[in-house]
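Here's a structure for you.
A single protein chain has been omitted from the complex, and every remaining protein chain is retained in its original position.
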Amino acid sequence: MLIFEHSRAGRRAAAQAPRAVAAADDLPAELLRADAPGLPEVSELDVVRHYTALSQKNFAIDTQFYPLGSCTMKYNPRACNSLAMLPQFLARHPLADADTGQGFLSAMHDLQAMLKEVTGMAAVSMAPMAGAHGEFAGVAMIRAYHDARGDTARTEIIVPDAAHGTNPATATMCGYAVREIPTDRDGNVDLDALRAAVGPKTAGLMLTNPSTLGVFEKTIVEIQKIVHQAGGLTYYDGANLNAILGRVRPGDMGFDVIHMNLHKTFSTPHGGGGPGAGPVGVSERLVPYLPIPYVVEERGFYRLAGEADCPASIGRMSAFGGNMGVLLRAWVYARMLGREGMRRVADYAALNANYLAAELRKAGFDLAFPARRASHEFIVTLKPLKDSTGVSAMDFAKRLLDYGFHAPTTYFPLLVPECLLIEPTETESKATLDAFVAAMAKVKAEAESDPEWVKGAPHTLPAKRLDDVKAARELDLAWK
Amino acid sequence: MLIFEHSRAGRRAAAQAPRAVAAADDLPAELLRADAPGLPEVSELDVVRHYTALSQKNFAIDTQFYPLGSCTMKYNPRACNSLAMLPQFLARHPLADADTGQGFLSAMHDLQAMLKEVTGMAAVSMAPMAGAHGEFAGVAMIRAYHDARGDTARTEIIVPDAAHGTNPATATMCGYAVREIPTDRDGNVDLDALRAAVGPKTAGLMLTNPSTLGVFEKTIVEIQKIVHQAGGLTYYDGANLNAILGRVRPGDMGFDVIHMNLHKTFSTPHGGGGPGAGPVGVSERLVPYLPIPYVVEERGFYRLAGEADCPASIGRMSAFGGNMGVLLRAWVYARMLGREGMRRVADYAALNANYLAAELRKAGFDLAFPARRASHEFIVTLKPLKDSTGVSAMDFAKRLLDYGFHAPTTYFPLLVPECLLIEPTETESKATLDAFVAAMAKVKAEAESDPEWVKGAPHTLPAKRLDDVKAARELDLAWK
Amino acid sequence: MPFIPHTEQDVAEMLASIGAPDIEALFDEIPAGLRCAGLAGIPAGESEMAVTRRAHELAAQDGFYLSFIGAGAYEHHIPAAVWQLATRGEFYTAYTPYQAEASQGTLQLIYEYQTMITRLTGLDVANASLYDGATALGEAVLMAVRASRTGLRRVLVPATVHPRYRAVAQAMVKNQGIEMVTVPYDPDTGTTRVADLPDGPAAALVVPQPNFFGALEAVDALTAWAHEHGMLAIALANPTSLALLKAPGSWAEKGADICVGDGQPLGVPLASGGPHFGFMACRQALVRQMPGRIVGATVDKDGRRGYVLTLQAREQHIRRAKATSNICSNQGLMVTAATLYMALLGPRGLRDVALASHANTRALADALTVIPNVRRAFAGPFFHEAAIRIGGNVEEVLRALRAQGILGGYALGRDYPDLADAILFCATETKTEADLQRYAHQLERILSKRREAPPCAYKS
Partner (left out) sequence: MPFIPHTEQDVAEMLASIGAPDIEALFDEIPAGLRCAGLAGIPAGESEMAVTRRAHELAAQDGFYLSFIGAGAYEHHIPAAVWQLATRGEFYTAYTPYQAEASQGTLQLIYEYQTMITRLTGLDVANASLYDGATALGEAVLMAVRASRTGLRRVLVPATVHPRYRAVAQAMVKNQGIEMVTVPYDPDTGTTRVADLPDGPAAALVVPQPNFFGALEAVDALTAWAHEHGMLAIALANPTSLALLKAPGSWAEKGADICVGDGQPLGVPLASGGPHFGFMACRQALVRQMPGRIVGATVDKDGRRGYVLTLQAREQHIRRAKATSNICSNQGLMVTAATLYMALLGPRGLRDVALASHANTRALADALTVIPNVRRAFAGPFFHEAAIRIGGNVEEVLRALRAQGILGGYALGRDYPDLADAILFCATETKTEADLQRYAHQLERILSKRREAPPCAYKS
């Protein structure tokens, strides 16, 4: 039932309305709406009961193992939420002067400094509000850099074919053409192809490392040099930063820009689709172009730098400077982890991924890159199973739901057929991983003995298999 | 799985431990424990996931209609919780001086005054921490009153047979013998039996009104007079205050003591079994005996009255004065309702109960007191159904769970065979009541066509019918 | 080890399974020269207790103010139920509902949200959110350019649009060669005159309502003009105002084509600037040009209603370089809060909020303009924000108010040099009569240069 179906004309959650005032008789009638907007008319209990029930229909980190590859679905410490929601933090107006927010701004400055340290970059701006937003900032800075030098012939961004879709989409939004390069058999960027691709048109390269294939680019330094020698800049997609936190730093690899996904590596909540936060770190030459605002400290006083401080900036990313509440959560997390804790993130993310890969291999699954170390995630391909039983990666994923596990990422990266991209994260225990392996093995056995049962999955969830095609064909995007 | 089954030696939620300090080498070894206490060794994620999952196994007001008779399971406004949990309120030490808590104490004084007003009593103490605790305070005051007059021959408390078990149990705890009196056919106290019961041994009467049978005692004034004329005092069990809030006041009926259940009438949460709060209101003659502390105001300064203020008090009910957090929730609720809102509580509780009773009667159910108005609750007896199908009230209740409704109270009051005591409360909508009637009718039809199916219920819950007998016979009260 | 559940025995068993001697070995594919020795610049980890205390101290340092700042972010009462429900683990720790069957909670909620937005805006379809109002405007400009049959890369934007929104949209679109032409405002009314709209073709006209000055634009005339000139009309609206003001879908004959805005007033805390969220609605015909997630209703195998992400072919993970936008994660949790807020307020409650905010701002404008030398900056109707000119140094006056615990508003001179002595203020339903009087009293005192002994302590 939809909340609208609980609606009854005249019902209301009366405690929520302010004291009634007369109609706005001073406003011109032609500017007023004639009818009330068709929001639901329900009681407070209706709302609480309806949305509590809805919430229970979700899989979430708090209820299930959620090994969704490339999303880093790790435990979100509860303190991050309660501290970011302290009343004073919530109440502060974004345009209130800096002297009303020294407490808040000092935490922001502290986080900014920590992000600088873990990435090894010269400076950080936390203005971008999601990973893709960070990518936009990064590529816009690359463009601003070339433009400032009058180097306007550079019209291409090079992107490996394994990249997240946001990379080419971002390049387009920044007015660049996208040049794809292939991946070699081992999952590395094909260096020859890269060499062939770079040239006077090269504005830059966008690279995810560890790659979306779940492996570390061994030739990362060469890659960077090839691009730089061609006059391009290098963009480090930090989506997989969780894999290398404290182990290796993009700045040390010679990259010019990196974005971080705080909702991944710094464990801020995923919230059913955001909000995230996508701070960007840059090398010295890009510092002038950083998006505003960022936090500056002068003799113990903290404030947000604006247009006057940063005349060459690519500009503002949002009206008010970023997803501050998300940043506060990341700050709490970072302070609890500290320097040793951050390094442990990568250590145990790698341990869990490599263990899970090893166990799945023993259980008869095919790894896409069996010769490689897994980073924090790895790929299983179900191509052989599909060929022999007709059970697809999608079917397999749906059946895992019945066993109480969120499915891994399916059909990404696009290069590997019938793939599952599996990211356990460091916060899951061996017992959970073992239970997941057992479920994977069970589904495989089911696929072999009774493929139709698996193709019909899920069988135990609030909805059975949903018809995507109908949804796209007979659009029903709002209730009537 | 129990939390203990997630335990693994050496695992811990490390962010929760304070900095480690050396062992307490200054303490005598013979006073120290040799082994660590066997608490679970789990991660923070283990805890969050385990208890989130457990919570989802509960029916609750926030998830289901919960017409548990005599428990007033109405909507618990969320603001009550968030405001009672403001950091300053939570942090205040109970023994901190009054000048550190003027904000908090003023709210307590305000609530105390409102409770006085709604009950019509001369004074109120909010010290008791639950309904039964309030009963204890009330009967102890009655005893203190008689003792102070040297009237020590009064050894009996009269209790109607329909009373909650807490009434006779309380009388016993206060050192009284219990004298039961019967209920007449219409659900009223049998006045002749009462007249026969009172006498020089009568210390007092405990009466619930509206009674546990869901009807208002029409002769309430006579009852009170009969007891008073015999020299006894009168105790008004306010468990059902929700039925009469703002409509009629116990003080106006001439009663000497009343307790209120704030978790019922003032909508503080039931919490899976508490905490409640059971303030007591008294007539003039019992004021000196009120339990301490209560809030007093002197020239705008608020403080808790103690032993020195109240030398005749029956004493303290708890170490620190009461369930303050529950009282704060009640205060928020009372302020949001205000005077009109309080009266509406009784109006709509009565409307819902009488409507539900009427609809169930139309659906073929037998009301225990069809000739009476329902108060805020009423009784259906399933005796005829039991006789014809073998389906008991318990079976019927279990099957209702399958339809997503918490069952009414079963087998109470004891006088009515195969009874369901149904209390819808004022916060439920007609649509919900109609859905409940439909489910009741459906279960009745099932009982008539397929009694074994109903006797086997529930069929869809996290557990099937549980074996109470085994539980009591083969005691397993802690995991080993 | 905070948040890591491994015991020593677990680690040993896992390494044995992997066949690695130690955890170090798992990083052996990383070139040795790159490996980082440690993070010396980061402090040691602290317990939750220590960080909690620190956070409380920082929060206490910032305190509370009686704020009359609006300028794009509005203080409203947020029902307690909103965040108690939105932070339930099942909403808070789920992600984008890729596995629809395991995400019906989030998906149905977004579908309900989309419905609510269409009803507020009077348009056909809505997406599942954008980052904020400013980026939503940028996306709307890009969308209008894509959708325009003219192929023109020129969009008209009134100067009465929030200056920050214009800056953000500019930064978003400039690399695609799109020109944003600023339309000047009428200095008397602070609104956009049809007569001032520039000649020459364009893909779209942005129509703010209320505009940045809080003033109400002649939306019908502006929309009609856009349509007459073959442009799309992009409405930029405050969602609270939509409970009271004419829905963009009803502007002029055909209605605005796209409506965007910032959803923060719908149950989202100010929080120094975010996370807020942007909403976007449009006519059905434009849906395939819309950026961001969209949820659609469908049926499951048994024919029962259910919800899925749909029209994914627009999006970056499918369409890559040809996607409508690069947006991926949006502001899902804020949408959850907004949905709860709109459900709790309902049509009448939201209208009451709009009316009370309007009435308070009107009362405050009246109270302030009896102070000598203080006058309204613009004539004409406003929603819940208005500007006054004080004939003095605004920054100094605001500082003096701040010392009394009052945030008096936004200094318009920061963006509009010709409004150097103007303050933009807002009084939502959260303000009491006493609050309004306090502001008026203090402003009067400051402007008349009277001293007041102890600073008042609303800030604590």
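Read from first to last, the chains carry the letters A, B and C; within each, the first residue is number 1.
By definition in this document, a residue touches a chain if its C-beta (ideal position, glycine included) is under 8 Å from a C-beta of that chain, and two chains touch if they have at least 3 such contacts.
Keep in mind it's a predicted model, so treat the numbers as computed, not measured.
Asker: What are the shown chains in contact with the chain that isn't displayed?
Answerer: Output: missing chain touches A, B, C.
Asker: For the chain that's not shown, point to the residue among A:24, A:48 or A:380 touching it.
Answerer: Of the candidates A:24, A:48 or A:380, A:48 is in touch with the missing chain.
Asker: Of B:199, B:274 or B:417, which residue touches the hidden chain?
Answerer: B:274
Asker: Please output the residues of chain A touching the missing chain, sorted low to high.
Answerer: 8-11, 14-19, 42-46, 48, 52, 77-79, 81-83, 87
Asker: For chain C, which residues lie in contact with the unshown chain of the complex?
Answerer: 47-49, 52-53, 60, 63-64, 77, 79-80, 84, 87-88, 429-430, 460
By our rule, only the chains that are shown with their structure count from here on.
Asker: On a C-alpha centroid basis, what's the spacing between chain A and chain C, in Å?
Answerer: Taking the average C-alpha coordinate of chain A and of chain C, the gap between them is 20 Å.
Asker: Distance between chain A and chain B based on Cα centroids, please, to the nearest Å.
Answerer: Here the centre of chain B sits 48 Å away from the centre of chain A.
Asker: At what distance in angstrom does the C-alpha mean of chain C lie from that of chain B?
Answerer: 45
Asker: Mark out which residues of chain C touch at least two other chains, giving numbers and ranges.
Answerer: Correct list: 1-6, 10, 47-48, 56, 79, 81, 85, 89-90.
Asker: Can you list the residues of chain B that touch 2 or more other chains?
Answerer: 8, 11, 15, 43-46, 48, 52, 77-79, 87
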